[in-house]
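The block underneath contains the structure these notes are about, expressed in structure tokens.
One protein chain omitted, others in place.
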Amino acid sequence: MSREYILRRFIRMIFTLWVIMTIIFFMFRLIPADPASLLIDSSLTAEGQQQLREFWGIDKPVFTQYLTYMGNLLKLDFGRSFFYRVPVMEVLGPFLRNSLVLMVPAVVLAIVAAIGIGSYMGWKRGSIIERWGIMIPLVLHGVPLYWLGLVALIIFSFWLRWFPSSGMRELGYTAETVWDIYFNIDFLRHLILPMMTAAIYLAASPIMLMRSSMIEVQNEEFLDVIRAKGVPERVVVRHAMRNALLPVVTYLAFLATIAVAGSVLLETVFSWPGIGRALVEAVNSRDYPLAQAAFFMWSASVVIMYFIVDILYHKLDPRISLK
Amino acid sequence: MNTTNPEGNYGEAGRPARKGVHASRRSWLVMQFREILRDGPGTIGLIILLVFFFIAAFGDSLTPYGPNDLQYLEDGSLARGEPPSARYWFGTTTAGRDVFSQTLSGARVAVVVGFLSAIVTVFIGSNVALWAGYSGGKLDEFLMGLVDITYGIPFLPFAIVLVSLLGTSIWNVILIISLLFWRSTARVIRAQVLSLKQRPFIWSARAAGAKPAYIIYRHILPNVLPLILLYTALAVSTGVLTEAGLSFLGFGDPRFPSWGTMLNDAFRAGAARRAWWWIVPPGACIALFVTASYMVGRAFEASTDPRLREYGG
Partner (left out) sequence: MFLLPYLRHRIVSRRLSKITSLILITSLLLGTWITSSAQEEMGALVPPLVVSQLAFPSYEEWWRQIQPELEQIGITLDIQPIEANTWIQSCSIERNCGTFTSTGAGVTDERIDPNWFLTDVLHSSKAGAGAGGSNLANWMNEEVDALIEAQSIELDPEVRKGMILQIQEIFARETPFIPVYYINDVQAYDKTKFEGFLQRPSAGISRFNNLTSFLNVQPLTDQTTLRIENNHDGNSTNPFVATGGLFNTATMTWIYDTLARKNELLETIPWAAESWEWVDNTTIDVKLREGMTFHDGEAVTAEDLVFTVNYAMENAIPNWAGIFNVVAGVEQTGDYTARFTLKNAFAPFESNILTAIYIVPQHIWSEVSDPQTFENAEPIGSGPFTFGHWRKNESWLFNGNPNHFQAPAINILVAIIPTPEVWIGMLENQELDANGTYIRGDSQIETLEAMEHLELVITPSVGIQSVYIDNRVLPGSDLAFRRAIHHLIPKASMLEVVAGLGGGSTADGNFMHPTSAFFNPDTMSYGYDPEAARAVLAEAGYTWDAEGRLHYPASYNVGG
């Protein structure tokens, strides 16, 4: 196949990213409000503002800026943050790390829980537990994420005082290395609440999906064949689960999109120093380079996820023929 | 949310029964409706949605007070943060406004945003899907390329930029939702169209010299309609949740009291723990509204694919 398919798919991925980055670039240039006038107090003279624009390179014609921007993007150079005045990657690196540490376990947890709960529900369909249990993921997904987060915060942090309420470590804790930041009990205590909120929120759709998929698989003949061999029901379930997994795997990419959108709200509620919050703040303060880089990272991660899932899907599902 | 496989595994589902569809479309719609009513949660969902519709249409005459009217107690002081009472069923906000009236008024924004954005997204999404799926080739590639792009754009930041660009208004919120969220509809329905395209009745229509537009809207559309209805229901919930999320970040339209702006007001006021009656009604209404549209959507889904019908249908 498939080398040609992969190549074609790859080129399309690059093309998609290019279009997205172009849209983002021009969108920022269209917003009213020039960063030079926002970041500086009003006492700044006209020459002062002009100097700043020159320094940031936003005095040049938009198209020239665009070429520079695209050229730098190829080198993965995102320039210097208008707000922080340091190279963008220096700022975003830690933010990205913090976000991943929060969202990746949440997604994994959501998927694992979804596979378990979803297949149980699918297997036991029609039972009382399934009939009404199905409402729980439905309702949980219907609640706005920030509402869920704040209510969780109020109950578990402010009333029960089980977990700390904000940030990712004890205030004033000094970590010498990256290892120190993430691998200690204090960090875990801070992680649990936002991670669980995200996981519960994210698990809702895959649970439903796994359930439907399981119901579908249940009717397939091969299960009867296996059953006829006289293996225990547990093994039959496992076989069914394996076959029901495919749609859930493909759903991973979409889950990544939801997780990305959710991280903005989650990080705001839990004061988590992640990339979602940084992105919103950068958009707010018209910090083009930072916002563009953050946009790029989110878009790239989602687009790459889709790429991988597409390839996986073609590998996993023999029913799909490749042209 | 997307309770179905994005690639659409509807393949061979119960299609033959629906071949006679165009003959009596009205009775088919009635049948769809019956399907929903046969589904327990679907019926409940439908009733809840109808109640919200009713509130949205007649909310003004139902609310005891104007949503933005300041409430004063007998002694003339502002009724700030009054707990629920006979006079204020859901209590008052800390700015002295009636939570019950605001909650009822919020239904209008939910219905308008939810349904308008759903109609637009599904309209765009299904048309893209129909044409892309049916035509194939370059057009398909182009339209699916667009779908890829919309998936790659992080929604909330994108919305914030657009709101800064266009101004905070409810119409812009609908516009922004419509710009991106047609993607899942397009993806799923296209998969469905691809499989329908191979059906004999399409071939025969084509052989008879029918124009593509005729085939698409006469023959294919009726067959993907249940799926479209399912995605409309899902898009309603997406719309409402998105509006609420934007409002929470402070990008809602303050002129229209929505559940999202109510929550935002409450959280900004730091009232969540003290005035629980202020955050529970809007939160519950959002959950109820969204869940109701899911349930209706699921009922459509079950009617689309009999294998998913769980109550021994």
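Just so it is clear, A and B label the chains in written order, and each chain counts residues from 1 on its own.
In this section, a contact is a pair of C-beta atoms (placed from the backbone, for glycine too) under 8 Å apart; a residue touches a chain by one contact, two chains touch by 3 or more.
The shown structure was predicted, so the numbers you read here are calculated from the model rather than taken from an experiment.
Note that of A:Val86, A:Ile136, A:Leu188 or A:Val225, the residue touching the chain absent from this view is A:Val86.
Checked against the full complex, the one of A:Gly57, A:Pro94, A:Gly116 or A:Gly133 touching the unshown chain is A:Pro94.
The chain omitted from view is touched by exactly one of B:Thr43, B:Thr94 or B:Ser135, namely B:Thr94.
Where chain B meets the omitted chain, the residues involved are 57, 68, 70, 78, 80-81, 94-96, 163-165, 167-169, 250-251, 253-255, 265, 267-275. By the touch criterion stated above, the residues of chain A touching the omitted chain are 31-34, 37-49, 51-52, 55, 80, 83-86, 91, 94-95, 150, 153-154, 157-158, 161, 164-168, 171-172, 174, 268-271, 273, 277-278, 281, 284-286.
Note that in this section only the chains that are shown with their structure count from here on.
Put simply, chain A touches chain B in their complex at residues 12-13, 15-17, 19-20, 23-24, 27-28, 30-33, 125-126, 130-131, 134-135, 138-139, 141-147, 150-151, 154, 158, 204-205, 208-209, 212-213, 215-216, 219, 247, 250-251, 254, 257, 260-261, 264-265, 268, 276, 279-280, 283-284, 291, 294-295, 298-300, 302-303, 306, 313.
On the chain B side of its complex with chain A, the touching residues are 1-7, 9, 40-41, 145, 148-149, 151-158, 160-162, 164-165, 184, 237, 241, 244-245, 248-249, 260, 263, 267, 272-273, 279, 283, 286-291, 294-295, 301, 307-308, 310-312.
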